[in-house]
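The complex appears here without one of its protein chains, the remainder shown in place.
Let's turn to subunit A:
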Amino acid sequence: MPDTAPADAQDTMMQPGGWRSLVADWSSDQRAFKSASWGKAMMWIFLLSDTFIFSCFLISYMTVRMSTVVPWPNPSEVFALEIGGTSLPLILIAIMTFVLISSSGTMAMAVNFAYRRDRVRTALLMLVTAAFGAAFVGMQAFEWTKLIHEGVRPWENPWGAPQFGSAFFMITGFHGTHVTIGVIFLLIIARKVWRGDFDQQRKGFFTSRKGRWEIVEITGLYWHFVDLVWVFIFALFYLW
């Protein structure tokens, strides 16, 4: 999509300085963000709101972790896997994190090819991203099963504060839901890319809006966000 440059001749002629120019830019005609389309702006604002949701979850988790009087289970022991006789702390989480971050890489490449209107590569890279995402969710499911087998429940666990299980299932569940939704969107949009919907401006089934290549980039924004959030969950839940 052609990025519309802020070619506002008037504004560039009389340049006020400092704060005033900031305000003038923002409040200028028609659009506050000149190069952002409606969809992209909407995704950014949604992500801002979603950031607040995740922040509230994480802050709440940290609060209960501090308010409970029972000792907190040691994450590096709980999340260790026995592989070939040695217990490797956090190994599964490390792999999951690696997979998710790789998926951000493939997503970025997909966006790049979408800019070049390369249908096949874009679609393939989106499928790879979706596959990484699905692998992540799969490993998470494995981790959940393992912990449940070991007796971890939202309301109790064998090693200490019951809030451990509560926060774990709630936060990873909420994040995993985000990843799952992302995977579904990736699949739908990869299909549309493949079929050439965006070259023919085929109308959406529900919205009857013309399909636009830009949606790949918007999906990318979401995906990178979900990835970034994971880094915080990883740091605050597993490493603390």
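Heads up, the rule we're going with is that contacts are C-beta pairs under 8 Å (C-beta built on N, C-alpha and C of every residue); 3 or more make two chains touch, one makes a residue touch a chain; residues count from 1.
By definition in this document, contacts and distances are computed from a predicted model.
Asker: Unshown chain, UniProt name, "Cytochrome c oxidase subunit I", "phenylalanine--tRNA ligase", "Fumarate reductase" or "ABC transporter permease"?
Answerer: Options "Cytochrome c oxidase subunit I", "phenylalanine--tRNA ligase", "Fumarate reductase" or "ABC transporter permease" considered; the missing chain's recorded name is "Cytochrome c oxidase subunit I".
Asker: Would you mind spotting which of A:63, A:87 or A:145 touches the chain that isn't drawn?
Answerer: A:63
Asker: Extract the touching residues of subunit A with respect to the undisplayed chain.
Answerer: Residues of subunit A in contact with the hidden chain: 1-2, 4, 6-10, 23, 26-34, 36-39, 41-42, 45-46, 48-50, 52-53, 55-57, 60, 63-64, 67-70, 154-155, 161-163, 165-167, 170, 203, 206-210, 212.
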